[in-house]
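Left out: one protein chain. Kept in place: all the others.
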Amino acid sequence: MDYSQFLHIRSEISLIAVIMSLLLFDLLAGARMRKYFQPLACLLMLLQIGINLTPGRSAYLFGGMYVHTPMMTAVKNILTVGTLITFLQANTWLKREDTVFKQGEFYVLTLSTLLGMYFMISAGNFMLFFIGLETASVPMACLVAFDKYRHHSAEAGAKYILTAMFSSGLLLYGLSLIYGSTGTLYFEDLPDKITGSPLQIMAFAFFFAGMAFKISLVPFHLWTADVYQGAPTQVTGYLSVVSKGSAVFALMTVLIKVFAPMISQWQHTIYWIVIATITIANLFALRQQNLKRFLAFSSISQAGYLMLGVIGGSAAGMTALVYYVLVYMAANLAAFGVISIIEQKSGKIETADYNGLYRTNPRLAFILTLALFSLAGIPPFAGFFSKFFIFMAAFQSGFHVLVFIALINTVISLYYYLLIVKAMYINPNETPIAPFKSDGYTLISLVLCTGGIVAIGIVSAIYQSIHALGYGL
Amino acid sequence: MNFLSLYVLIPLLMLGALWACRNTRQIRGVMAAGSSALLILSIALVFLYIAGRRAGNTDSMLFTADTVWYAPLNIHYSTGVDGISVAMLLLSSVIVFTGTFASWKMSYQTKEYFLWYSLLSMGVFGFFISTDLFAMFMFYEIALIPMYLLIGIWGSGRKEYSAMKLTLMLMGGSAFLLSGILGIYFGSGATTMNILEIAGLHNIPFDQQCIWFPVTFIGFGVLGALFPFHTWSPDGHASAPTAVSMLHAGVLMKLGGYGCFRIAMYLMPEAAGQLSWIFLILTGISVIYGAFSACVQTDLKYINAYSSVSHCGLVLFALLMMNATAATGAVLQMLSHGLMTALFFALIGMIYGRTHTRDIRELGGLMKIMPFLSVCYVIAGLANLGLPGLSGFVAEMTIFTGSFQHADPFHRTLTIIAAASIVITAVYILRLVGKILYGDPVNPQHLKLTDATWEERLSVICLITAVAGLGLAPWWISRMIGESVLPVISQMIP
Amino acid sequence: MKFTIFILLLPAFSFLLLALAGKRMKPAVAGGIGTAVSGIVTVLSCMTAFLYFGAPRLQDGTHAVLIPYNATWLPFTETLHIDMGILLDPISVMMLIVISTVSLMVHIYSFGYMKGEKGFQRYYAFLSLFTMSMLGLVVATNIFQMYAFWELVGVSSYLLIGFYYTRPAAIAASKKAFIVTRFADLGFLIGILVYGYYAGTYSFRPDMVALMSGGVAMLPLALGLMFVGGAGKSAMFPLHIWLPDAMEGPTPVSALIHAATMVVAGVYLVARMFPLYIGFAPGVLEAIGWTGAFTSLFAAVIACVQTDIKRVLAFSTISQIGFMITSLGVCTSLDPQQGGLGYMASMFHLFTHAMFKALLFLGAGSIIHAVHSNEMSKMGGLHKYMPVTHIVFLIACLSIAGIPVFSGFFSKDEILTACFGYSPLMGWFMTGVAAITAFYMFRLYFQIFWGRNPRYDHTPHESPATMTFPLVFLAAATCMAGFIPFGDFISSNGTAYHIHIDKITAAASIAAALMAIGLAALKYARTGPILPCGDDLPDSARGLFPALHKAASHRFYIDEIYQFITHKIIFACISRPIAWIDRHIVDGFFNALGWTALITGEEIRPMQSGHIQQYAIWFLGGALAITVLLLLI
Partner (left out) sequence: MNIPMEYYLAVSTIMMFAGIYGFLTRRNLLAMLISVELMLNSVDINFAVFNRFLFPGELEGFFFTVFAIGVSAAETAIAIAILINIYRNMRNIQVENINELNG
């Protein structure tokens, strides 16, 4: 056995090391040392990002079980940055009385899901894929139910784990059918044996449904809003960005690698699902009062846009998709950062509570505005560029009408994003949220996100470096 | 990048400087300096441009520069100007300049107001200097969104509703537009986003043009107040604060006409020829319909907004006539309408700032109370109804002459119908002038009001000078534009 | 002739100066500047006329057409462009004289008449603007320049009618004047466009090559439409309604604009395009003639029953312009000896009419200044108080009535001769109208200066010298203008034509006029008992034709028809519905889109019920739907 193969999975190994060291720290650190938990976690994440950044080359490892390409490393790195930002934002929340003693669990569980995503992305075999998927989703349930004394958190956790199990049951059923009709689970070997027979179509449908559940595409999205609302806000942010991004990328790699012979079928499926997702999510988002719920529907509709990058199955689509995930991460985490800090400081989470926010907390309101504008795709913020590129990719693949429908939907989405902006700037309020000072970690995270929102679009080098990574399968 | 990028850089610097400002005086200083710099830049550009043409430069664009931006997608930041964009830049800088002074006394969240204002102007300038589809679209959208906050926060009346409607409808338009831009890009072989190069390639298949031309045209048409997509305009203008109405009606609506010409018609000439009749009918309706609607409005701004619908309809109408004269007229009309409607909105804002009403039934005898503003209002009205010596005449006559070069009954009839609008314009302008300026003051409270302050005078006089300058000496600008429309027009005439 | 540019530039300069200085300038200074400029312009015009007509004729016996200035102002296409320049030919030089003289008189007169008025400076500024525009109109080198200045005179007329901007009547009148003429100008504009397209140029001489390639058939249309514009400015039926109302302006303005100069622009337009009318559209010319004839009768009838002296004069103006138009219309050839006489007659009448009608208006102004009322019923016996005014007014009345020696006789006689030359019917018709003219003018004269003597609040007195001087000057002009050998200067083909009085026509018209004057004297010259002010005069015409009288005093209900069309049809049936449709249907559609989205958003919320099992059903349904979809395609 060639042990140098392990060098190629250094990302995963180092992540496991990070998890282990955090576990040990949690176990061994005394009460006085525990306050250094967050800096330590963040430092380790920085280290992890550094390791991810070391150049590597494409490789098939362990007999094709594990695939490594620069594009995948880039995606992993984006997810890691997202996790780091989530950690930074967790400061105030984790200092709370009922969470301070279990902050180690938060880091370890979050990183475990990240590890799962790493494996899911790099999988070259459905077995590893499935294990990665489950590693990513099982600890997530714990995270969702993290605030265990809170009724809503528990309810959201139950909903998440039950629906996740149900969906993985169906996904597995699909996988079993694929296995039954082809006799292999290796991505390399599968395309030759996929013929598009009715059995395989059914298998594909079940597999797709399972993935759509993770990405929260309509009609597999129904858990999303409830879980997002009930989960702790940091977890919601993580769920909406990192979990979703990894699942979309993984789905795209599987679709391209495995289901390539069925391209017309899955394009058809995605076509209708995108329309349904964007439209229905937008319609739902119109009437939401709870900001977390609102962002849940917004993230569902964003997932629809993400699928526009997938639908073409092209290199341009993949580049646009990864870029979109990056931009979406910056914007959505900025929004969640603001919302969570406000929730922690004032306990308010309804749109109406945000009335007049600009007068009392202008900086936060401004950052949230930028984030919402970016989500809505307003230039010069990065969201505009990512939307443009993803539309371009879908358009290039010939989905003109679909792009048009998506574009019309951006108008609806603009409406509800502007509602929040309107609340902050225009609506009068007798009792606005009192001014407060945010903690340093949150500020750093918000600065990072804002910088991302502003710079990722205008600085073309970022897109070009993703583009340079190529198709990356 | 060349000196044209100053048009983007100066607003950017203004944004930065405003950010650092601590008090109103500094803010005003920054705005005055910045907008003057832009105005000076535009005037210098006019001279440079004319000198460049005199020197025998016959390229379709001058001062072109190109910076690769997104190489994989052929997106460049490329700039260049021809006579049309020079005229539009001049217009924009005049209006940004005067708008600054018209909102001199802005007291509520001054800094934020001017921040968004500068961002808006950056979008406008960027749009006019760009020759790249992506950059144009980006600047177009940059110009749209500050509008929401400017109207929503600093507006009046049903400001939230209006701001939302305006933003959504314009964004709906840009949804069409984006489809059109993508269609053009891929239709021409996805090798370049540069307008000039696409026009040079001239290879978009006809059947694709027939899809993307209407889409693009409607996209820009929404901003150009094309019937029936104009309904954002009355509400939006009515609710917007003074300088924003000025900038919006004066410049932003011109983005629509400019885009229709520069993108939709320039790049897809065959489809434009084939499908122009549909849009001619729509714009013909706009012209007449706006004018008739204006006749019975009671809110000053609504009157002006409908009048804008009518006049901007004339812009698109003339463009669709597709000959050099009419196109020149269209650009002149953009210029003229921009200036005079900005003048109108400035004056309405100033009157409203004093009387706190825009209902013409509650106004009267203003000539006695504020003679300066009233006289200027009369001048604006006369410009609007096309008095020779002011800009409206020049533009309208060029349009009608150009439109009349088509000998078929369809174009003829439409031209005559459009020309009839000048009578209706006279009806509502004179009704308005008679109602609010003449007569005796209806409200004794108004007798205490004062006439214009120095910065208001500066702003208004600047606009009147521009309107009269264009009206008295139109030949140089008409030539400048006439030369520049030729490359576009020659694409259309096989 | 390079100095002619100053004829345009000086009033323009004076307008700008007065307008910008505004109230900062003393009224006397402002008036002085305006008058001085006007005086210089008059001198320059006279010099122009002297030099122009003094220059030797060309070989074909015509005066050379001079174009000292012409520059492209606004280019359209290679062949079509608006030029700005100065064109000197007999009629434009004649018009220069008329306009500058009357304008100068009005400038001087206004010193007295407008003394102490608010906005004195503004008044003079507007006068300068008008003078400049009118001069620009007549010297236009091309039809589009003419149109541009045509619009400018319209605006200056609008501004001057609305000079008393606090008076509702003045506001309404100015608005009406502008809109009615603007409506007519639409015809003019379209005419110009048609002309430009087919003639290949906007200059007065069509490009024959372009014209012959299919445009000849369209030229009558173009010329007819142009006449619509002319009819609007010159208040031809049915576009005459604005002119009587325009009397709301200051009286000197009425004299200048609404009697002597601007309203004859339509006549001038037809004269300017005369070769084209004769050459390409004789039918249109005939129609123009009949329009003029009908208008002259129509206005004359109304003038007989008006009680406001300025209105009488206004209808008289309409009627006299009708004479001029008729005279042009009856021309059948370019040769003044054979059917082209009307052209000369028309111009001649234009010239003399400018003098005596300005005189009449200024005289009326003098009377109004003294009596402080426009109503005839409040006047009477004024000959005692205002001897100068009385004499000059009488001169003017005699002139307009066509009594020999006075200028009106000569010009009217030429017109009647031309009409008889066209057809006896037209001749007798116009003679009849001339008689009615004499009747209503002397009705006016007798009622003002003789007749009953109402009690005046304060004794009327003669106007100051600034006002009487112009009166006397114009009276002198009225007396002498008839002896000018007009035909030597102006004729339809440019060659000299020696005026000779057609004795039978003259005799008939003089007889008719004298009879009419006699009738008027009989009716209105009686010195009855002094009645209190305000009583209506007994009007025996009412007994004879009650219906006609009623209709005529309501100006044949034309205003009511217009009122109906504008308010009931355009406003109520077009504008309001359109505005409603815009707000409720077009806008409503977009609002409905928004509402639909919002309502749908609300309605589908139960889908998100919160029940896991329902979510699972959707999930399963989705998976099955994908399967079915994929199996079906």
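Each chain carries a letter (A, B and C) given by its place in the written order, and its residues are counted from 1.
In this section, a residue touches a chain if its C-beta (ideal position, glycine included) is under 8 Å from a C-beta of that chain, and two chains touch if they have at least 3 such contacts.
No experiment lies behind these values; they were computed from the predicted model shown.
With respect to the full assembly, the chain omitted from this view is in touch with A, C. Note that of A:L7, A:A29, A:A59 or A:M165, the residue touching the chain absent from this view is A:M165.
Although one chain is not drawn, its touching partners on chain C can still be listed: residues 605, 608-613, 616-617, 620.
Although one chain is hidden here, its contacts on chain A can still be listed: residues 126-127, 130-131, 134, 138, 141-142, 145, 148-149, 151-152, 154-159, 161-162, 164-166, 168-170, 172-173, 175-177, 179-180, 183-185, 225-227, 229-230, 288, 293.
Convention: only the chains that are shown with their structure count from here on.
Contacts between chains leave no pair untouched here, as each chain touches all the others. Centrality annotation: B (chain centre taken as mean Cα position, compared with the mean over all protein Cα atoms).
Most remote chain with respect to chain B, judged by CA-atom centres, is A. Rounded to whole angstrom units, the spacing between the C-alpha centres of chain B and chain C is 37. The distance from the centre of chain A to the centre of chain C, with each centre set as the mean of the Cα atoms, comes to 78 Å. Contacts with at least two other chains are made by residues 594 of chain C.
Contact with two or more other chains is made by residues 415 of chain A. Those residues of chain B that touch chain A in the complex are listed here as 69-73, 75, 134, 137-139, 141-142, 145, 148-149, 152-153, 159-160, 164, 167-168, 171-172, 175-176, 178-179, 182-183, 185-186, 190, 211.
The residues of chain A lying in touch with chain C in their complex are 158-159, 162-163, 166-167, 170, 198, 201-202, 204-206, 208-209, 212-213, 218-220, 222-223, 225-226, 264-265, 268-269, 272-273, 280, 282-287, 412, 415. Every residue of chain C that touches chain A in the complex is listed here, in rising order: 594, 597-598, 600-602, 604-605, 607-608, 610, 612, 614-616, 618-624, 626-627, 629-631, 633.
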